[in-house]
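Structure first, commentary second.
Removed: one protein chain of the complex. Kept in place: all other protein chains.
By written order: A, B, C and D. Residues from 1 in each chain.
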Amino acid sequence: MIATLMFYLLGAVALGATVMAIIQRNPVYSVIYLVKSIFSLALIFYLLGAPMIAALQIIVYAGAIMVLFLFVIMMLEVTPTNAATRTAPGWFHWGPVLLLALTLVALTLMLIGLDPVSSEGVPRWHASPRDFGYTLFKEYALAVKIISFQLSFAAVGAFHVGMTERRRARQEDAS
Amino acid sequence: MDILLILILLLPLAGGVINACFGSRMPQPVPVFIACGAVIGSFLACLGSLTLAAGDGYRLVLFTWLKSGNFQADIGLLYDPLAAIMTLMVTGVASLIHLYAAGYMEDEPDQVRFFALLNLFVFAMLTIVLADNLLLLFLGWEGVGFCSYGLIGFWYRKTENADAGRKAFIVTRIGDLFFAVALLWLFALFGTISIEGINAQVSGLEVTTVTMISLLLLFGACGKSAQVPLMSWLADAMAGPTPVSALIHAATMVTAGVYLLCRMFPLVSLSSTAMAAIALVGIVTALYAATCALAQNEIKRVLAYSTMSQVGYMFLAVGLGSVSAAMFHLLTHAFFKALLFMTAGCLINLAGHENDIRRMGGMRQRSPLVFWLFLAGLLCLAGAPLTSGFFSKDLILATAFAHGDPFHLGLYGLGVMVAGLTSFYCFRLAYLVFAGDFRGDELPHEPSALMLWPLYPLAILGLTAGLLNLPHLFSGGSWLSGWLGRTQDVLHLSISIEYLLIGTAIAVFVLGWLLAALRYRKYSERQPSLVGEFLLNGWRVDDLFDLLLVRPFKKIGRFCSQGVEAGLIEGVLNGAARGCTDLGMRLRGLADGKVSAYLQGLVWGFVLIVGWFLLRALV
Amino acid sequence: MTAIMATDFPLLSLLLFTPLAGALMCLVIGAANGTNARWVALITAGIVFVLSLVLCLLQTPAAGWLLYEDYSWIENFGIRYTLGLDGLSSVLILLTAFLQVLAVLVSWRQNHAPAIFFALLLILETAAIGVLLALDLILFYLFWELMLIPMFFLIGVWGYKRRFYAAVKFFLFTLIGSLCLLLAVISLYLLHGEQTGVYTFALEALKQTELSGTQELIFFLCFMAAFVVKVPLFPFHSWLPDAHAEGPAAGSVDLAGLLLKTGVYGMIRFAFPLFPVAAQKTMPILAVLALVGLFYAAWVAFQQIDIKRIVAYSSISHMGFVILGLAAWNQTAWEGSVLLMVNHAVTTAGLFAVVAMIEQRTGTRALDQLGGMWKSHPNMSAFFLLFCMASLGLPGLANFAGEILILIGVFTVKPLWAIIAVVGILFSAVYTLRLVQGTLWGSSCEPHDKQDLVPREWLVLIPLAVLVVLLGCYPQPVLELLREPVSSLLMSGGLP
Amino acid sequence: MNLESLHSLLPQILLALGSTAILLGGAWVRNRRLWLIVGALVAVVAALVAAFVDPARIDILGMYSATAYARFCTVLWCLTVAATLLISCRYVDLFRFGGGEYASLMLFAAAGMSLLSSATSFVGLFLGLEVLTLALYVLIAFRQGDSRGAEAGMKYLVFGAVATAFLAFGIALIYAATGTFNLEAAAAGLQTEEGLRPLGLAGWALLLVAIGFKISLVPFHLWTPDVYQGAPAPVSGLLATAAKGAVLAAFLPLLVMTGEGVADIRNVLWLLAIATMLVGTFAALPQTNIKRMLAYSSVVHMGYLLIALIVAGDEGSRALLFYMVVYTLATFGAFGIVTTFADENGEIQEYDDLRGLATLHPRRSAMLSVFLLSLTGIPPLAGFFAKFGLFQAAFRGGYAELAVVGVIASIISVYYYLRPIIALYSPEPAVVCREVAAQSETLVLVGCAAIILFLGVYPAPLLTLVGLVIP
Partner (left out) sequence: MIVPMEHLLILATLLFALGLGCVLVRRNLIMILIGVEIMINSAGLVLVGASAFWQQVDGQIMVLILMAITAAEVAIGLALVVYLHQQKKSIDVGIFDEMRG
């Protein structure tokens, strides 16, 4: 019962934080709001019986990805002034887009509503880290390997893309 | 004998082809020799094979030209009395004209083309004469048209000449169309196009069909023979060199129509309506041309209209049912008209290449010989008693009179009137050309001996050809009618009527002479009257045709090419193309380079898909 | 299907692929030196000509195929490599081969990428021969489309100023038609497969397909779309004048001599026998279009200034005549149509050749700037006059023989059509004489090249001139060859 | 994860390990061409392995499969990547592409493509797609200092990321509805009497957006021309061919497995197909840049392929695979030619710059003509039989209207395919491009052209092969 209440509460928080994150003009604030949203989602995950994911959500998302974002924002000095669009303010585009998004939500919700998933009687369930790890490294071992490749290549890619001209030239000279 | 028959055709063809292909590579007089030799050879071959023609004639098939389904057209010759007499005349006159031309065209640099065409022309004409089927006849028929096109426009540097040639070709081709339709129809009816075959089968036909076909043939004949309403090309055709005028427009081409009608006489004669139409066309043309001849200023144009008029007589004769009268007049006319044209050529040379009779006069002093020769021709044309023209014209008029019914008596009356007119314009011509002093300022250009030499035989023939078919009144035996096997054409009128008719003819001749003498013995410059102008322009028929045919043709052409082709079809195509490109530009504009816009497109697509699914799920 | 001449040697394939091999040779040998390419092309075209001449002489007037080849090809789709040669195809192949030799000669002085140019000409020849031999619908379609590419390049690359426009127009028009054909072929194939369980594109088999009236009509119209555009019949002709006017001389020769003919061939060989009922039902429409086209093109030709366009429109007009003959649907008219097609090809090829020479010498094709060519170039002008006379249907020269047979055939069926068509002959005289008048007669324009015919040009024109006369005076050999094929095709279509 | 699975995954493992090895080696030996050749060799070996080494088992850990179909696709993509590498030899020198990274990323992309088209579960599908996309992000922006390349990379990144999100959400919805990631089971789980469950429909809608983006269907195609124009030509070639083909290849069994529920999706696909064919065609008309034109052309061809997808069944699948191979050859070849024309100043892209190149480079011009004409579908080039099979399948499947639209599109397409050809052959040259093609380039392009010509004359072998491997 408490869990249910908590779910709605956290959901509301997540939504609110997300909205705030979107409408912030300063990306730094956005990231902070987003971290808030991610935290609430992590709690929801926990409530839904996924403690590992909840932990990872905080560690990976909040801890790594968001920090990366922040880092880049700081590095590029993206402040509201110079990040602002040169042309019309952001709000200018919001009208039609909001309409679009609302239609989308409405349509999707209606579609979902047409297909009631009877979740009554489904007991609470809890995936222990042990189960999780076992499945991950047994059944999804291949996926893990692919992801590891993927991450390493992402590093390579990021390195390549982010390399400065000067550095590249130096490398060329070396070869 | 077969070989002789073939040679008649082959020699002119070979001469023409050799000249056309290799003439320009041969030394100068050779092509002329070839050309003259070919025609003279043809004439000799004709003489030699004359015996073949007697009686029912002789048929010779060389090879099959076209054969498809049950249609068959052979290259075959039909050499019967009619064809023989015609062949003889064509080759004979053509030989003389070739010789004359050799002299006339001496200084012409492009002789080869001239003689090649001339030979081909003779060949085409002989093909008409000798063809045993209508398709081959049609070949000659069109061939004559082409050669006349080439010859009339021989001096092509002047656009008018070339245009005259084109006019001749196209106008005669209009007539050809009718002929072609008649040919198709005849084949559809009989399953054959052989002339003998058709003539043998006609008796079973319905009269209306016969009338229709005959009228089609008549129109075809009108084109080639320059009869109303397809007559306007002949006067313009005088643009060609004089030998051409002599050959084409006196002796041969214009007689092709008459010949065709005679050839198909068994068919044509079945329909009285058609016969009446032929007679009517003939007399109307005779009258029309005679009136036009009254006002002409160019010597050759006068002769051209007179030709038209005389051919009208021949049509009249066919319409009256007398093939021999038609052929008789055809022969005599060929002789004296060739004579007239060639002498006219001499006169023109003498006058210093001057065509206009108002700028002639006193030519008798320049060359008495030519004067006498020309006068002989004129007398024949005018129908002076005892000349060949007198007899042949008289036979036609007498035949008309002999029918006795009002229609034919009317024809007779008109015929007599035309005879009077003929006499008048002949002497008008004579007085204007020969009387008084020379009015031009050009130095004479003496005709060479080669030009004069062929004139004698023609003059003699012109004056004496009447003997060929001398009526019994003059104790003649109507030899021509007998040769043609048309004894029914020999008239048996009472002596008094014959004398009456002859008297009328002589009276009319004298009347015409007197009137002409009265008016033209002394030349005086005078403004042409309105009527004169009208007649000078050939009743303004050209303008009428221009209004009725040429201008609408051009207008439709412009409509088609500018309205439909460029406007409608191209417009639709270009419009479609532009529509596509515009659409393309608009669609390409969707990709304006901005990511936000692209993303919106993506979301719109998503919305559409979801919306569609929702619709599916709800319904 | 049996062949009269039982031989295992694939003569037809040899005939078909010799030009292709020549094209490859051209590209290989001629890449460095243009003259080599010219000679390779000439020799190849000559060989093909001799081959086809031999095949023509071997023809007997008996029914059936003289040679027949049938190999498995693409079993997955039921497509076979089936070739057959009868009198009809051998006549047209001979024509093709003959004109191709001339086309090579005409464009001897082509200097822009000669290797490719001549290779394309030879490829075009293969395609045209393939169209005339193929008895499998897809094989036929393949060659049919293959004709487009070389022609497109010939116009689009070696053409005049508006060449891209003309080339694309040509390509689009014909492609629209042929894709209709393709759709119909596929549907017919599926229908036949459903009915019999045998999926095949063989012409003989597909003839047996049972079709409802509407289906037959639709298929027929789709087939005709391809052929009618190629012919071209009014009002689908708009591409032709542009293609002619903007294309090089050899392109025009091939266009008039080869491509247009394949349209009519397609009708006779495929469209009519496959859908006889629909064909006969729509004949009046075809005839009306043919007649309208006949006059319309004549009128438009009369208004043109560009002499090449005049000849192009005259082509349209004459092809209207051919189609009219087909519409009559009887032996005489059909033989006349095919004969006229051959004759027209020869005549028009001659005309285009001379027009090219005129243009080369004067630098213009405008009627109002030309004139008096006879004075400076009598020999060339004489040939021009000859071809013009043949074109306007002077008896004794090529076109007349076909025209009169058509007229006779048509008259026995529908006199009115024939009578109207006869008037068309007059019209052709009108515009053709205007053409002659403007170029040969009148006062002289000043050509910058006073050279009359050079030996190479003699070599082009003499054979054409000889043929023009020969086909006019003695077309019997051709007609003999056509008799059996035409009558059997008529039979399979069912005489009305 | 046992030996058998590894054995079945041998080609992909080869690719992944090869790419890693090249990456490592590239750090030491900075020889560009060497690594390209090695990479191409690895790809070819992988292809050979996939083709000739029988897999120990078909099902690999419930995520991938080693069916004939999957192996066929693997071979196809490996060869494409090998060809791409060979064709880049001169290009990488010209623009100083870093040593091993380029080859390594290409191989990695190949691994992704091959995984993608052999996926049997959503997890596998997602992973394969991401591997591919990630490699492409880098490859598109590979040319340093090129603002267009950067812009192209950015555009692809944004779209790729959004598409990933859509895909993820779609998979999540389907999982929520069915409780399984296995494609077949999921499809079965979504099926009801009346068609797909609404939740499944929602999931499918999201999937379609993602897939539509990947294979650039209208209206998800807008990024295509920009990215193709900005990316290095060889990469564009890969993008237009293998990258799209792999997605389609993954999509085909997905659709086949969905069974009767496909009827619901088919309508949307029908609409998308028509829109794609027409919009792509018209938008290509006014193009004057050959890469953009080819981009729109690829859009149109995806529309054609959708026809085959809609028809499905054996006929449709066969037509699809055949078409895909032929399309890949031709499009790749066309981009290849653009690659070979590149010089220090960049690539020759505008038609105006192509003018008169045929006199200087007759062979390459001829080949470009062959490729473009094959795309047009003119016999005797392979494109004809591809379209023929497609239209025939459409007729058999009762989708005559799609065939007709396809025909209309191909008619209009004539115009834009022919424009560059005419430009090439026009007699007055525009710019003098004296670049001589490297041997490897010539080899690859001549190979493509030869295969296209061969298949245009005798498509039976490929047709038979394709008939053997269809799922």
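Quick note on the criterion: contacts are C-beta pairs under 8 Å (C-beta built on N, C-alpha and C of every residue); 3 or more make two chains touch, one makes a residue touch a chain.
Only a predicted model underlies this, so the values are computations on that prediction, with no experimental measurement involved.
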Among the displayed chains, the hidden one touches A, B, D
Of the listed residues B:4, B:17, B:189 or B:599, which contacts the missing chain in the full complex? B:599
Tell me where the left-out chain touches subunit B, residue by residue. 588-589, 591-596, 599-600, 603
Kindly note down the residues of subunit D that lie in touch with the hidden chain. 122-123, 126-127, 130, 134, 137-138, 141, 145, 147-148, 150-155, 157-158, 160-162, 164-166, 168-169, 171-173, 175-176, 179-181, 225-226, 229-230, 286-287, 292
Residues on subunit A that touch the omitted chain in the whole complex? 3-4, 7-8, 11, 14-15, 18-19, 21-22, 27, 30-31, 34, 37-38, 41, 44-45, 47-50, 52-53, 56-57, 60-61, 64-65, 68-69, 72-73, 75-76, 78, 82-83, 85-87, 90, 93-94, 97-98, 100-102, 104-105, 108-109, 112-113, 116-117, 119-120, 122-125, 127, 131-132, 135-136, 139-140, 143, 147, 150-151, 153-155, 157-159, 161-162, 164
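Note that in this section only the chains that are shown with their structure count from here on.
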In terms of C-beta pairs in contact, which of A-B and C-D ranks higher? C-D
Note: subunit D sits from subunit C at a C-alpha centroid distance in Å of 42
What is the distance in Å between the mean C-alpha positions of subunit A and subunit D? 30
Where subunit D touches two or more other chains at once, by residue number: 198, 201-202, 205, 415
Going by the contact rule already set, what residues in subunit C reach two or more other chains? none
Partner subunit D, residues of subunit C touching it in the complex: 31, 73-77, 112-113, 116, 138, 141-143, 145-146, 148-149, 152-153, 156-157, 163-164, 167-168, 171-172, 175-176, 179-180, 182-183, 186-187, 189-190
Residues of subunit A that touch subunit D when the two form their complex: 108, 111-112, 114-115, 117, 138-143, 146-147, 149-150, 152-154, 156-157, 160-161, 163, 165, 168, 171-172, 174-175
Given the complex, residues on subunit B that touch subunit C span 20, 24, 63-71, 75, 110, 113, 135, 138-139, 141-143, 146, 149-150, 153, 156-157, 159, 162-163, 166, 169-170, 173-174, 176-177, 180-181, 184-185, 187-188, 553-554, 556-562, 564-565, 569-570, 573
